[in-house]
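Note that this complex is displayed minus one protein chain, with the remaining chains in position.
And now, subunit A:
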Amino acid sequence: MTKLLEINDLTVRFSGKRTVHAINNVSLSMEQGETLALLGESGSGKSVTLKALLGLLPPKRSSVEGSIHVNGTDVLSLSGKALQRYRGAEVSMVFQEPALALDPVYTVGHQIAESVMRHKGVSKADALSTALDMLDRVRIPSANRRLHSYPHELSGGMRQRVMIALALACRPRLLLADEPTTALDATVQIQILLLLRELQKEFGMGVIFVTHDIGVAVEISERVAVMYAGQIVEEGTTREIIRDGRHPYTQGLLAANLHDVARGARLNAIPGAPPALEVKPDACPFAPRCSHVMPACRAALPPMVTTEGRRRVACLHADAVVAAE
């Protein structure tokens, strides 16, 4: 079967007042129906990766190198109608802020139906019945009535559900989710995570879920890729990452989660802050903050080492087990 996703050596640079080397030689592949969490702190390049996947980067202010294939389609070569068709039908996205996806002046039923008509070429009546079905599937109570609601008439959790219904109405093969639960309360967040998990199983689509919260990654995804300074520094199954994170940055993130930390103990905090990315990293970008740093780490980029299966780590210590302190 064709791979769902193949990203090869993706490099994204923003120019303008400031140059930002946002993505640096990222490679990533996904099988059909896989769920992957992109885990990293703010500025690590998670959202830019998703935008590149959707062909949403500003053409004048960004330069993009490398390749992206979704189901064999060369995404970076798409434009015009073909790009429109790809977005929504092949790949679609849910955001942290539903306002980015939902138009305040149309009812939610209208918006979902509109998208179905555009991508599937069905009649308005059929599109509306798909819309109703989708609202049911995302468990919106009295969906029939809610078809006629405007986004502002819905609660925060409800708007997230509508956005998910809109994103899934055309049955995309790949769903991109950019921190869709970050702004929600814990009791609402877990509802949305479990809903997405169920819909993913039901529809069999692949999911890339961007988050800075390891717990969220555990709930939603089979695999995790950890990003730092525009690079993937480690990838593995969620189990591998949680139980045996190898990269010192991954280990630091796990410790900072405070799960199971003795109360009041001194935290083993990663010192400093991520690099500004005004220049492209030519050594390990984590070296200045790393407690295991060696001279070689500052001399060149560490190679990505595949340890077992699809497990990979970009750290000179990858083979030695770096003891988590």
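In the analysis below, a contact is a pair of C-beta atoms (placed from the backbone, for glycine too) under 8 Å apart; a residue touches a chain by one contact, two chains touch by 3 or more; residues count from 1.
Criterion: contacts and distances are computed from a predicted model.
This figure omits one chain of the complex; the name its UniProt record holds, of "Glutathione import ATP-binding protein GsiA", "Anti-sigma factor", "Regulator of SigK" or "sulfate adenylyltransferase", is "Glutathione import ATP-binding protein GsiA". Considering the whole complex, the residue from A:Met158, A:Ala225 or A:Cys284 that touches the absent chain is A:Met158.
Checked against the full complex, the one of A:Val162, A:Ala255 or A:Ala287 touching the unshown chain is A:Ala255. For the options A:Leu56, A:Ala82 or A:Leu194, the residue in contact with the chain missing from this view is A:Leu194. Residue in contact with the omitted chain (choice from A:Val116, A:Ile242 or A:Leu277): A:Ile242.
In the full complex, subunit A makes contact with the omitted chain through residues 41-42, 155-158, 185-191, 193-194, 212-216, 218-219, 237-239, 242, 252-253, 255-261, 263-264, 266-271, 273.
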